[in-house]
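One structure is given below, represented as structure tokens, and several questions about it will come after.
Apart from one protein chain that is not included, each protein chain of the complex appears where it belongs.
Chain IDs A, B and C follow the sequence of writing; residue 1 opens each chain.
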Amino acid sequence: MSTVQPIRVTVWGEFRHEKNNPKVAAIYPQGMHQTIADALGRCAGFSVRTATLDEPEHGLSDAVLDQTDVLTWWGHLAHDEVADAVVAKVRRRVLEGMGLIVLHSAHYSKIFLSLMGDTCSLSWREASDKERLWVVCPSHPIVRGLGPFIELPTEEMYGEPFGIPTPDELIFISWFTGGEVFRSGATWRRGNGRIFYFRPGHETYPTYHHPEIQQVIANAVAWAHSGLRIKDDAPNVSPQKP
Amino acid sequence: MSTVQPIRVTVWGEFRHEKNNPKVAAIYPQGMHQTIADALGRCAGFSVRTATLDEPEHGLSDAVLDQTDVLTWWGHLAHDEVADAVVAKVRRRVLEGMGLIVLHSAHYSKIFLSLMGDTCSLSWREASDKERLWVVCPSHPIVRGLGPFIELPTEEMYGEPFGIPTPDELIFISWFTGGEVFRSGATWRRGNGRIFYFRPGHETYPTYHHPEIQQVIANAVAWAHSGLRIKDDAPNVSPQKP
Amino acid sequence: MSTVQPIRVTVWGEFRHEKNNPKVAAIYPQGMHQTIADALGRCAGFSVRTATLDEPEHGLSDAVLDQTDVLTWWGHLAHDEVADAVVAKVRRRVLEGMGLIVLHSAHYSKIFLSLMGDTCSLSWREASDKERLWVVCPSHPIVRGLGPFIELPTEEMYGEPFGIPTPDELIFISWFTGGEVFRSGATWRRGNGRIFYFRPGHETYPTYHHPEIQQVIANAVAWAHSGLRIKDDAPNVSPQKP
Partner (left out) sequence: MSTVQPIRVTVWGEFRHEKNNPKVAAIYPQGMHQTIADALGRCAGFSVRTATLDEPEHGLSDAVLDQTDVLTWWGHLAHDEVADAVVAKVRRRVLEGMGLIVLHSAHYSKIFLSLMGDTCSLSWREASDKERLWVVCPSHPIVRGLGPFIELPTEEMYGEPFGIPTPDELIFISWFTGGEVFRSGATWRRGNGRIFYFRPGHETYPTYHHPEIQQVIANAVAWAHSGLRIKDDAPNVSPQKP
């Protein structure tokens, strides 16, 4: 009998493109979040739920967050509709130790901006570039099981300069047909929380069905799980006894 | 005839303790900001002005910020009284390339929190500890002219863990009589802006009259001056020509 | 039936002080390496052996290194007696993925110098200072189970500036009675290998009998175990197919 607890993952999705754009709905009939959740659910050791923008509290009640070890986040059109109070709650949890996986266009989400303190800007193009994600840190647990690169036949392009603080660890750099490069996988520590940004995932391409993309997200969830939840504090302390 | 432009520095002070606490007023009759500004004004190559909380727009109008290369910031009791709109303006300027020197209790200022994305928490004690600031990066321009450490006979204590992102460069570590240590001088890059946090400066001690503390702040202003002001942008770009 | 393999640890010790200095022999009758090995051996999941300078090949034959996942290293007086060929072999293994825990005076070991590429110099004093090691990265697996600091009643002092490359992660900062500070726990990645430097451990004090010091070393061994062994290569590669 095992006493190891599963890692509790909440997969958050904006879930608007899938309802408004037939092309996206055809690729992700239940939503991108459901595709990601299904992939993570097939991994041993994860207990997965989903949450979306149009649910009450965006699906992120205190009860849900209390039972979330790692949160994944995909948003695009509706960053501004995410309530500041929910962002503040999520931010506090990350600083206490909850893991956060930030996907694709969520580089401009309120939660990522608030944790990076930077512009998070980039250049971009929707033109069916091929993307090659090169592994630059082959010993990192996030790339376990991969070869030297992942190739996606068509993706939106994101280009440098990417307005981020120097990553603690740079994991992937992307190459695009059209001539650009991008730091497409990177980690940061904020408070006790571990954050991983992962670039691919434009809604009109089947990226989240790709087995290696699913592998990276699963690896990242396992890596981001700290098992910690330490309240922020600024104690007034006594000197040592002489 | 020299064509070198002076570095335009704005020294921002909360300027409340000095009006409300006779002990502080005795040390800084014109305010801490004025003491800092006077010290910087004696350096060749700086053009210095001051700004304080209770001025309109906290003294930080667009016109002032347009003419500020480096901003220094001291606040303590009234962080919450700084208008969000002013914080947003200052943040934007830092990301465009304005330098920012964050002093002592401004670790909890809105502007520092928004650029760090972290708790910025620490432990603390007001008990007249002696502080020794050790230079850990002797080749950095911020420590030019110093010996191996700066000693302050009495200061407030700040202790680890300090809730900050991994600094780009760690410059000083402090030792306190009561048994604590602290990363008391550190740099980060955000956007095109350079940020330096410098710990000492509790209002009831004459820290900003100390020649070596003045030297560090002057060195930091020179270091933080980028000469850049690049607007944030997220361009939609074309692929290279085949 | 478990299929998890134990982590194979080799504890390397210079083992000279213990034979030449009765004071040291009284504290570590079987040698410091044996005290460390015994402590690690009591942890579930470790398989531990020892190796010392005066054995053939310093106890580090290819057969031993082939079966070593993580190597710990303590040396002091006899760094120069370690054969360059052995250093080269150990270095290659670290770059392939073997973990390395560098203890105390091994800051000046050939292996640490060759992996850091820096002076690794520091200031020092043998005067029975008290040492307090403050945890500055509370979420790191290396500090699991610790409180805010470890206190050692007497230790040799090491002081800043410590001539090391900027650590990937700074874990501990030490405070000493005599007025110094030191980055006493830090990590670096070299090739596929993870390296942890841990300061305490002067031979005339019972530091390696201290339960929290043992805990840190055990945590560090678990953290440094990559499970990887990737040969260095510089392949001549073909372009992608058009």
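Throughout what follows, contacts are C-beta pairs under 8 Å (C-beta built on N, C-alpha and C of every residue); 3 or more make two chains touch, one makes a residue touch a chain.
Just so it is clear, the model here is predicted, and its values are computed rather than measured.
Colleague: Checking the contacts here: which visible chains does the omitted one touch?
Modeller: Taken over the complete structure, the missing chain's partners among displayed chains are A, B, C.
Colleague: From the listed residues A:Val11, A:Ile27 or A:Ile173, report the one that touches the chain absent from this view.
Modeller: That would be A:Ile173, which touches the missing chain.
Colleague: Which residue, C:Pro6, C:Pro29 or C:Pro165, contacts the hidden chain when the whole complex is considered?
Modeller: Of these options, the touching residue for the absent chain is C:Pro165.
Colleague: With the missing chain put back, one of C:Gly117, C:Pro153 or C:Gly227 would touch it. Which one?
Modeller: C:Gly117
Colleague: Tell me where the left-out chain touches chain B, residue by residue.
Modeller: Residue positions of chain B that touch the missing chain: 97, 132, 137-139, 168-169, 189, 191-194, 226, 228, 230, 240.
Colleague: Determine and list the chain C residues touching the chain excluded from the picture.
Modeller: 95, 114-119, 121-125, 127, 129, 157, 159, 163, 165-166, 168, 177-180, 188-191, 232-240
Colleague: Since one chain has been left out of the picture, which residues of chain A touch it in the full complex?
Modeller: Here the touching residues of chain A are 132, 134-138, 148, 159-162, 166, 169-170, 173-176, 179-181, 183.
The working rule: only the chains that are shown with their structure count from here on.
Colleague: In angstrom, rounded to a whole number, how far apart do the mean CA points of chain A and chain C lie?
Modeller: 34
Colleague: Where in chain C do residues touch at least two different other chains?
Modeller: Answer for chain C, listing residues that touch two or more other chains: 132, 137-138, 169.
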